[in-house]
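Notes follow the structure.
What you see is the complex with one protein chain gone and the rest in place.
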C-alpha cells in the first residue's frame, strides 16, 4: 500500500553509475519523490545535467536535469527533509558519510560495502531475508537514534547466487556445501571501471575481494537472527537488577557449517552476472530433479507477498532451454528484478549443479536497495 | 633426433580451421613435409588457395597455395605415400574415413572425437600420457595391420585441464575430486561456428557434449594401461593350448575412484580456454601451497625429454600475478604449446583451487596432434 | 484513426530475425492482429514456438507460441483472409512468393530487396516518401488487380541516411553531392549471419551489394513521381483513338544529378548502423550551421502528421554532445523508429558533414514495413 503522501528521498553519489540507476528508478516511483542529490564537492552547486555524464541508454529523466547537486552532507540540500536516502557512494568515502546521515536521523539504504559486516546493520537481499529488518530497532536503540539507521544490500554477485540458494534451503533444509564460479559483467566495476584494453577478446580471472564477499555475505544473508542472553559479567552496572540482557545477533549460518568456495571472473559482457553453482544438501534423502525445479518455480519472497512496486512477479524464473539463461537475452526479464535459473542437473561431485543469472546493475544493486526501502516503508521502519 | 629423410604427410580436412592450423605447423617442419591435402569432394581437383578461405593472421604458406586438393580417400592424391596423415575432419565424416586410411596401413593422428573412446585407440595429450603409445601394437595385431593405426588427441578443454592435474598426481599421488568450470573461446567451435549474434555482449552457458568429454577423457588420459589375463571361458578354441591370453587395457583411473564434475561456458574470446579448477587429494597429508607451486613448476613430460620440435620448453608456466593467466595475454606463450597456471589458493570446500589456460587451437588441437606424431617417430611407431 | 475492426495480417519468414521483429511489433498492434504465419516447408505444420529459435531479448509473445506455421503459399493457412501480409523472407525465395501473394490480391509489405527496383513498386521509407504510395493504383491496373500490390521498404543503411538527406532537401533544395561511410551492425546480416570468428576484434570493410543499394535506392526514394505522356509510337493499337497515354514514373532524382558515393563496413556492434556523411548543396547560398540544425530539428514526415501508431514523435533527434549519437546508447530512442543526427560541422571538401544513426532492425527493417502498412491503411490503399 503506497504511503498517503510520497516520501522525499535523496541520492548520494548521484552522478555515478549506481546513482544514475537510482535516479532512473526513483524518477517515476509511486512511493518516493526525488528531493536531494549529493555528489562530490567538485559537482556541488551545479545542475545535475551539467555535471553528469549520463551512461544509461534511456534518456536522463527530465525531472533531474535542472536539480541542483549538493555535497553529501546531512545539513545541506534538503537531505534532512528526506525520509530515505539512497547511497551509491564509492566505498572510499561511503563509510563516514553514511554514518553522518544516520546520526542525523536519516535512514540510509546503501549499495556500498562499508557497513555490510557491521553486526548491527542488516544485509538484505529483498527476495531473501527482509525479515532481518527486525534488527533495526536494536541498531537505533544502541546508537540512541529514533529514525536513523543504515541498511545495506548485498554485493551484486552474492545477490544472484543467494536467491536460488534460499529457495533450495526453504524447500530442502540447510545446504552443506556450495561451489560457485562467476562470469561477471564489466558494469560491476563501475565507470570508467574496466579498461577496454584489458577485457576485449579476454577474460580477467580475478576481481579484488569478490570471492571473499560471496563467501562471507552468503552466510550472513542465509543465516537467521537469534536472541542471545548476555550475562554481562564485566558490566556490573547492568547486573544490579539481577537480570540478564537479551540481544539480537546474526547467526551467520555457522550452526549449519555451510562451506562455500567461490571463483570470480570478469568477462566481456555489459550487464548480467552468470554463476555456475554446485550444491550439496545436509539432509540424507536427496531431492529429485523435479523437486528442485519445483522449489525454484514455487519460491516466493516477502517482497512479492507485500507486492511492493519493484518486486518481480516471479523471484526466480526457471529456464527450460539447455543454453539459457544468457546474460544478454535474459537480464531484462522482470525489469531486471528477478534471478534466472537453468541447466539443473546432477553433479558428479556434489548433489546438483545449475546456473543462475542476475542483472548486476538492477537486482544486483539499485533495484535491491529501492525494493528494500519499499519493504521498510510497508513494514513501518520508515516513517 | 629428426628422421634421416623428411616423412611425407597428408592433412584431411585441410581447408577447415583445424586443417589450416595443421598446414601452418607442417609447412616448415623439420620431420615432415606436406605431400597430400584432402577435403570434401566439392573442393577436390582444385588448388588449395582457390578453395580455402584462409582464416589465420599469418599468410597462407606459399608451399600449399598451388597444391591440388583431393578427396579424403587413401587411394588418391598420394596419401598412400604418406608416413603420417593428420585428420582435422569434422566428426560427422571422420569415423569412416579415418578407418579406411588405417586399413590402408596409413597412421592417422586425429583431432576428431570419433575414436577417442575406442578401447584400442590411445587418447594422448603429448604433455601427459605419451606412454599410452604402447597400445598401438595391440591395435595393429588385432586388426591385422603392420603400419596403420589411429591415435587421437584429446578435446581442447580436456587438454588444458589434464596437464596440471597430471602434474599434481605426479607429485602427490592420485586425486580424489576435481571440479572444473570452463570459459571457452569461440574458435573451439570451428568456422563459421558461433554466430556473432549469439556471443557478442553475452555468454552461452552450454556447449553440447563438452562437459561429458572433459569428465570422461580425463579418466582415460590420467589412467594407466594394465595387463589383463583373459581366461577366455567362452572362447574354447583359444583355450586348447591351456594358456590364458594377456591383453592391454586402459584402466580409466577407476581404481582411484576419481570424481569429476565440469561446467562449460562459451565466452567472447577468440582463442584460449580458461578453466577454474578445485581439487582434493587422496593422500591424508595435504601438500602446502609452496609444494603445489613446485609441482607445477617442475613438471616435465616425455615430449620435453625427447625434445621433439613442437615441445614447449616448459609444459606448465606458473604465473605470479594474481590476475593471470589471461587468454589474450598468455595464449601465445611457448607458441601456444604449454599450459598456463595461476591463482593457486586454498579452497573452502576441496583442498586447493587454481586457474589454467590452454591455447585451444594449438596445444588444444593441431599442435598436440603434431607433437604426438613427433613422439611416435622418435619412439619408432612411425616408420 | 484505427480501423473499425482490426485487420488480419500474416508474416512470411516468420521464424527468421526480421520475422521475429514483425511478430513482436504485431502481437499487440492497434490496427492489426496476427492471423497467419509462414515459413519454410520444413517448419510447416508445427507450432511457432517449436520451430523458432527466438532471438529477441523480450520473450516470445504468448499469442504466437501455439500458432501453427504454414508454408508461404497464398492458398493455405488463412493468408487469403489477411488484409496485409508482411514479408521477412530471404531474397533467394522472396521474389516469386511475394508475386504469388500479390496475384492472389493480398497486399505485400516486403523487407526483401527483390522488388525494390521494379518501376511499378514503391520503395518507401515512411519518414520520407510515403507520397509514393500513389503509384499503387497503376501497379494494380497494369497487373489487373483490385487489392493486391507489393510495397517495399528500403535497405537498412539507406533508411538511416535518407531521412536526414530528405530533411536537408526539404529546407535547402536539391543536394548536389553526398558521400557516405557506414559502420554497420552485425544484425543487419541476419542470423546466424556474421561468424563471431570474422568480427570479434575486427572490422569487415565489405558488405556485398550494400554500397550499390545505398547509391541507387537513395535516388529512387528522394526522387519524385512524374507524369509521362507516352506517344506509343510502336503500339498502334493504343493510338487508334488518337490520344497519348499518361503514365506515372519515378524520376530517380536524376534531374538533379545527385552524385552519391558510399563505403560500407561491418563493425562489432549488435544493432544500429552509424553513417558518416558529407553533403554539398546545389543552391549557391549555403545554409549556416544553425539553419542546418533547424532543418533537422523541425523536419516532420507524413507518418507523424497522420500520427500512425509506429510513428516516432520526432523523425530526427538532434544530439548536442559532440560524441553522440552512439549505437548502443541511442538506438532505443523513440522505440527505434527515428534517426539520430549529430556532429554537424563544416567539411573541408564539401559543404557540411554530420553523422547519423538508425536502428537497423527497427526503422531499418520491420518498423518501417509496419509503419508503411499503417500509412497505407490511413490513406485507403488497404481495405
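Each chain gets a letter, A, B and C, in the order it is written, and its residues are counted from 1.
By our rule, a contact is a pair of C-beta atoms (placed from the backbone, for glycine too) under 8 Å apart; a residue touches a chain by one contact, two chains touch by 3 or more.
The shown structure was predicted, so the numbers you read here are calculated from the model rather than taken from an experiment.
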{"item": "Neighbouring shown chains of the undisplayed chain, as defined at the top", "value": "A, B, C"}
{"item": "Contact with the hidden chain (one of B:135, B:166, B:200 or B:318)", "value": "B:200"}
{"item": "Of C:89, C:150, C:163 or C:260, the one touching the omitted chain in the full complex", "value": "C:260"}
{"item": "Given C:274, C:358 or C:373, the one touching the chain that is not displayed", "value": "C:274"}
{"item": "Selected residue (touches chain absent from view) among C:124, C:179 or C:358", "value": "C:179"}
{"item": "Missing-chain contacts mapped onto chain C", "value": "177-179, 181, 183, 200-206, 215, 259-263, 265, 267-270, 274, 276, 278, 322-329, 342-343, 347-350, 353, 355"}
{"item": "In chain A, positions touching the absent partner", "value": "17, 55, 186-187, 191-201, 268, 270"}
{"item": "For chain B, residues in touch with the removed chain", "value": "55, 57-59, 200-201, 328-333"}
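The criterion applied here is as follows: only the chains that are shown with their structure count from here on.
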{"item": "For chain A placed onto chain C, the superposition rotation in degrees, Cα atoms, nearest 5", "value": "180"}
{"item": "Rounded Å distance, chain B centre to chain C centre (Cα mean)", "value": "51"}
{"item": "Shared interface positions of chain B, touching two or more other chains", "value": "200-201, 268, 270"}
